[in-house]
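Complex shown without one protein chain; remaining protein chains in place.
Showing chain A:
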Amino acid sequence: MIKKKGFAITMVVLLLMVAALAGCSGGSSSSDGSKELTFMFRGGTDEQKAYKEVIKKFEEEHPGVKVKMVVTAADQYATKLRAAITGNNLPDIFYFAPGDVKAYVNSGVLKNLTPYIEKNKDIKLDNIWKYGIDLYRYDGKMAGQGDIYGMPKDLGPFALGYNKTMFEKAGVPLPDKDKPYTWDEFIKVSQELTKDTNGDGKPDQYGTGFNVQWALQAFVWSNGADWLDESKTKVTIDDPKFAEALQYFADMQNKYKITPGIEQSQTLDTYQRWMKGEMAFFPVGPWDMSTFEKLPFEYDLLPFPAGSTGKSATWIGSLGIGVSSKTKYPDEAVELVNYLTTSKEGMKQLVDAKVQIPNLLDMADEWSKDTKTKPNNKQEFIDIVNDYGRSLPGNYTYNAEWYDIFFTDIQPVLDGKITAADYVKQEQPKMQKLLDKAVEQEKKSQK
């Protein structure tokens, strides 16, 4: 008898604990009776500070709602979010990557925001970047259309910056902000600016230093090639135009020597070299503006050099803010999302903190015309969003494994150990196999 009873007690306790664990998800009432929302996000220190301020303001304007913020390091964010989903312990409001929309909608993680947005008269969708909203639309089959499952936190047009002070010192004519360099011109200018300034026989000022993972797209696209075909089911890196762009990218280091060599090519380095004023060209994202404010030199934006299409190209990053489908307070949660993404008050604070470009079209227009703040040519950011920016290839597919492996294997090309032409030939079937798997997975998740 005793044995049985003890066992029963154990089981009951166990069940209670499991139930308690499962019950952790979603919003909860805090002790003083107000509605508590959890908001999980990531960002640099300046960004975090800006968001904390905005949320404080939101709480002031919405008595009875408390927001608990969970901040994680950028590289751990995705893992933490996935773990929260798997553990059924999702925050009410959270950032997510546009590439995850399909998977999260198919598995019922995200709340459909459309009815809430339609209900709210303060939101004018036609005053927000269409590109940004479309990133978070999905109709169950195709991304980019249908209901809205998130609002863009912002858009991150990845522009090219240049060190104006360095140009002036070297007597090199400043680049034209409306006419991109050709590839040849870009090499020529970079070579002029690659210099040994302290006479130790090694250059300590370089033309540029791109990170392949974030800058190769600009060269591939402007040369008329891409990673994927229209249907997003075929890997097209074996296109000669693609190989040509990749070879050009690798040659910047090996042939033209306008970037730090193999030993110096780590990302950390090039970012720091740019900040120290030892680099003529370097990509600039809007999130860098607050950091670059304190640069010891003048900088401005220009379009990326143009390949055989004659047109400049680059990508636009974005993060969406979504609401958990299991939240207890959907109205309040959506209200917060709107405050952060579409309200004038919220947006103004974030833009003033120099961590992003405005989401609102009228505000963006005004902002880009303000030439008193750095960088002067903010219009370039706006042009990228309006005219020629694209989404990263990995965003189109159910997972980005096929795309990631391209960069995992690329070091020998950058080091000049194999040619770009050989690389794309050897890599295409490998990537295609992984892409096929992703496509198959997506089909399975739809039913």
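Descriptive notes on the structure:
One rule holds in what follows: a contact is a pair of C-beta atoms (placed from the backbone, for glycine too) under 8 Å apart; a residue touches a chain by one contact, two chains touch by 3 or more; residues count from 1.
In the analysis below, contacts and distances are computed from a predicted model.
When the unshown chain is looked up in UniProt, the name that turns up among "Phenylacetate-CoA oxygenase subunit PaaJ", "Sugar ABC transporter permease", "Spore maturation protein" or "Multisubunit sodium/proton antiporter MrpG subunit" is "Sugar ABC transporter permease". Here the missing chain is touched by one residue of A:Val70, A:Ala83, A:Leu125 or A:Met142, and it is A:Ala83. The chain not shown here touches chain A at positions 2, 6, 10, 13-14, 17-18, 21, 75, 78-79, 82-83, 85-86, 103-104, 106-109, 260, 262-266, 268-269, 398-401, 404, 407-409, 411-412, 441, 444-445.
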